[in-house]
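The complex appears here without one of its protein chains, the remainder shown in place.
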Amino acid sequence: MHRGWLVSEMAAHGAHPPGFAHQFETVEQQREAGTLGMWIFLATEILFFGGMFTSYIVYRSLHLQSFIAGSHELKVVFGATNTAVLICSSLTMALAIRSAQTGRSKGSTIFWLILTMILGAAFIAIKLRYEWYADYVEGIVPGVNWVAGGGHTPGVKMFMCFYFFMTGLHALHMVVGLGILTVLVIMTARNRFSSEYYSPLEISGLYWHFVDIVWIFLFPLLYLIGGRYHGS
Amino acid sequence: MSTATADIQERPGAESVNYLNANYGIKSWFLTFDHKRIGLLYLASINLMFLVGGIAAVMMRFHLIEPQGALFEPETYNKMFSTHGIIMVFFFLVPSIPATLGNFLIPLMIGARDVAFPKLNLLSWYVFITGASLALIGVLTGGVDTGWTFYPPYSSLYSHTAVTVVAFGVFIAGFSSILTGLNFIVTIHKMRAPGMTWFRLPLFIWAMYATSLIFVLGTPVIAITLFLLALERILHVGIFDPAVGGDPLLFQHLFWFYSHPAVYIMILPGMGVVSELITAFSRKKIFGYSFVAFSSLSIAVISFVVWGHHMFVTGQSVYAGLVFSVLSFLVAIPSAVKVFNWTATLYRGSISYEAPMLYALGFIGLFTIGGLTGLFLASLATDVHLNGTYFIVAHFHYVMVGGAVMAYLGGIHFWWPKISGRLYPDLWARIAAAIIFIGFNLTFFPQFVLGYLGMPRRYAVYPAEFQVLNVMSSAGASILGIGYVIPLVYLIWSMKYGPVASANPWKAKGLEWTVPSPPPTENFAEIPIVTEDAYNYPTIEAHQYPDAPGVARV
Amino acid sequence: MGHVVPISTYISVFLALMVGTALTTYVAYIDLGAFNTVAALLIAVCKMLLVVLFFMHVKYATGLTRIIIVGAFFWLGIMITFTCGDELTRHWDMVPHGWQALTPHIVRLF
Partner (left out) sequence: MMMGLIHAGIGSLVATIGLQPPAASTISSDVDHLYYVLSGITIFFTVLIFSCIFVFMIKYRRRSDDEVPVATHTPLAVELTWTIIPSLICAVLFVWAAAVYVRNSRPPASSTEIFVIGKQWMWHLQHMEGPREINELHVPVGVPIKVTMTSQDVIHDFYIPAFRVKKDVLPGRYSSIWFQATQTGTYHLFCAQYCGTNHSEMIGWIYVMSQTDYANWLASGEKTESLAQQGERLFSQYGCNNCHVPEGNGRAPSLVGIYGKPEKLQNGETRVVDESLIQQAIITPNSVHLPSYQPIMPTYQGQIDSDQMLQLIAYVKSLGSEERNGK
């Protein structure tokens, strides 16, 4: 039970370590607070996406056949590729944190961070170019370009709505994540982190992994669970 | 009155540095990370919103003096009650106590220098202001006429008002709630002073913790729901449109998943404040500390599984209705436990009746009525008759205005010496409390009868037979309105002319009373070490000192 | 000071996740009836656990972190269960048999 009241030597002499905030008594207290804060934020994120998942489950049960038909409009190849890309980016993120944690050179941390960013950007690029854009051309984007007919029932339209809302919201989180990573790269370059203090890296990592987990569920829910075996 | 003059001399020199005079200028306020100043920023902004919502309410009551409507076209009246509801719920009641008193007091009460994330705290105020401004812009440019519940398909397809803008404002303000809740939870977990164990925490902190849980777990759902609604309005994709397979009831489920717990966001902090006031003015330890503390948590948890009682007549399945009904009864029990414990705290106390105590006692009485009338609505058969009528309006105003606003005012009065460093005129404060109590009951009690008689809510015109009760209610509203203006006047007056307050004018317990009034920016010169329970007021054992003054009258 | 996870652990977790992705895609092309859904979700949950426990260091974290995660999913469960509890039982109202037949007995209690 380490508590913050033991005013550390450093704080007492006014020599705060970089990144230490005045309202805390110790660096450890600050680190724990940051991590706890991020976990609570992720809990709200679970409920945020949860509202979407609940709606999806309800409508799927109401329009089962249409949702299966709708899921057959999606391209599993790109979905699966993107899943792999995101998992790779989670690995590189974990390695970036590990690199800071174990006091490797800042070049090593920056390398892993930039690799993570490249993978994240690749995910968005694939999504945009080979999925959303293709869907737009095909005319299966509700509210934007929806070509009626082709046996598309209202339920299929509903499915596509959810597909775009859910993947869109996820992609938005990816973009925010890329922004955070950019800041982290700059901070690392300016020697803001050490093996003593790398809390921003750690909590950003939690966020990045969370976004990965959302996709881990979106992929089967949107692309797979209807089964891909019927038809061609 | 005894405290008003006695303690002035205790105060250190007038030039002592505190959070108010530490630095000056607009920048020192709008860029402050000090939780106390942020609390005051919130105080100013939510009172402004209260004013807007209150004006709308007074206009509505004037309109309803005549059955055919005295003032407006129905369309304007609809915008009026929607504005009132949206502003009051999302921009006043939800942030009322947490964002003002919570921000100001949590670090002081637990012995911390600030909340865990001061920058996030300021950010959440800016987010709130952005949301509130958007909502106000929406209200002023075109208004909104959906009611605060935004039910589709009316809100999504039929309303021609500024629904999207206002919903977006509420959406943004939601993130302010989330950030505040997150900050409070981390602060309460990680920033407590040495010795401040969980069971030594003031009950206000327990209540704020429970409230923060709801903020964090409920608010994201309303955010995503309003987001879907806005998309539906902009793109017409049919999410809540039954014509293309959408289900409007799904919106209601998601909406009430947040909005029912939100009722407890409003009342739980009030309960926390009342626990502080009752103990301070009876100079006694709270009766059943752990029961009051755990009832806050259980209310927070149960509040999430009762939302379906808003949907008993909306076409929800009978079976779901049964489950929600039994769970709704369940939430009555921790609330009852709290009321009994507060009342029992008074027993053998040393009770004085300064204004905050009057508000606290008013809270207990009105909340009792508000809570018990909730049983009518948890009961399936009576709810069918009363749902959507003025009975509902009366019930939730008893809880939210009689409960939450009373507690808010009581809390502001109680901690005003700490916040401002000044004392307000107690006589005026007592008069205002009495006027508010009378005005409130005159406004809302007739509405219970109106509801049972069958008058539906949100009616711009109504059958003539309901006029007498409506006029009574409107008369009460004007009294209530005056009652609310009085504290505004004397509190502002007191900031300049009020007698200077000592560190502890009420002789209350709690860490916030151990620091000067107003507190210094860093709160505590040295972080205190806590060695005793909350509300450890001196008492004597009855059998030991049968002749002691406190015992003589028993 | 956070726990330093060996690189070998990260690599194994990574490989397991990749295998999971391949497996879930493969299974979708086999006709298992309702079990397609079950299998897909089961694999997703396993993958999530791997990420949470190792990449997010929950295996080495305090009880508080675990309570938050379990709590968040519990609340999500509440939302899904109760919402579906209504949506999926709405059509039952018209069903003449089922436990509605019992209600006269309950009514007779009064």
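Read from first to last, the chains carry the letters A, B and C; within each, the first residue is number 1.
Everything below uses one rule, namely that a contact is a pair of C-beta atoms (placed from the backbone, for glycine too) under 8 Å apart; a residue touches a chain by one contact, two chains touch by 3 or more.
Not measured: the values here are computed from a predicted model.
Across B:S45, B:N78, B:S259 or B:S275, the residue that sits in touch with the chain not pictured is B:N78. Residue-wise, the contact with the chain that is not shown comes from B:I333, picked out of B:A44, B:A70 or B:I333. Of the listed positions B:R113, B:R233, B:H260 or B:R283, the one in contact with the omitted chain in the full complex is B:R283.
Listed residues B:S303, B:T389 or B:N470: the one in touch with the omitted chain is B:T389.
Within the complete assembly, B:V318 is the residue of B:L235, B:V318, B:A475 or B:M495 that touches the hidden chain.
Across the interface with the omitted chain, chain A contributes residues 63-66, 153-155. Residues 2-3, 6, 74-75, 78, 145-147, 149, 151, 153-154, 157-159, 242-243, 245, 248-249, 282-285, 287-289, 291, 313-315, 318, 321-322, 325-326, 329-330, 332-333, 336-337, 339-341, 343-344, 346-353, 361, 364-365, 368-369, 372-373, 375-376, 378-385, 387-389, 449, 452-454, 456-463, 507, 537-542, 548-551, 553-554 of chain B touch the missing chain (whole complex, contact as defined above).
By our rule, only the chains that are shown with their structure count from here on.
Listing every chain that touches chain A and chain C alike gives B. Across the two interfaces under comparison, A-B and B-C, the one joined by more C-beta contacts turns out to be A-B. Look at where the CA atoms of chain A average out and do the same for chain C: the two points lie 19 Å apart.
Averaged Cα coordinates give chain B a centre that lies 36 Å from the centre of chain C. Counting only residues that touch two or more partner chains, chain C has 64, 71-72, 75, 79, 83, 87. Residues of chain A in contact with at least two other chains: 36, 40, 43, 47, 50-51, 54, 58, 62.
Only residues 107, 112-118, 120, 178, 181-183, 185-186, 189-191, 193-194, 216-221, 223-225, 228, 231, 234-239, 244-247, 250, 253-254, 257, 527, 529 of chain B touch chain A when the two sit together in their complex.
Residue ranges on chain B touching chain C, taken from their complex, read 189, 217, 221, 247, 249-250, 253-254, 257, 304-305, 307-308, 311, 315-320, 323-324.
Of all residues in chain A, those touching chain B in their complex are 3-5, 7, 21-25, 29, 32-33, 36-37, 40-41, 43-45, 47-52, 54-55, 58-59, 62-63, 66, 142-144, 154-155, 157-158, 161, 165.
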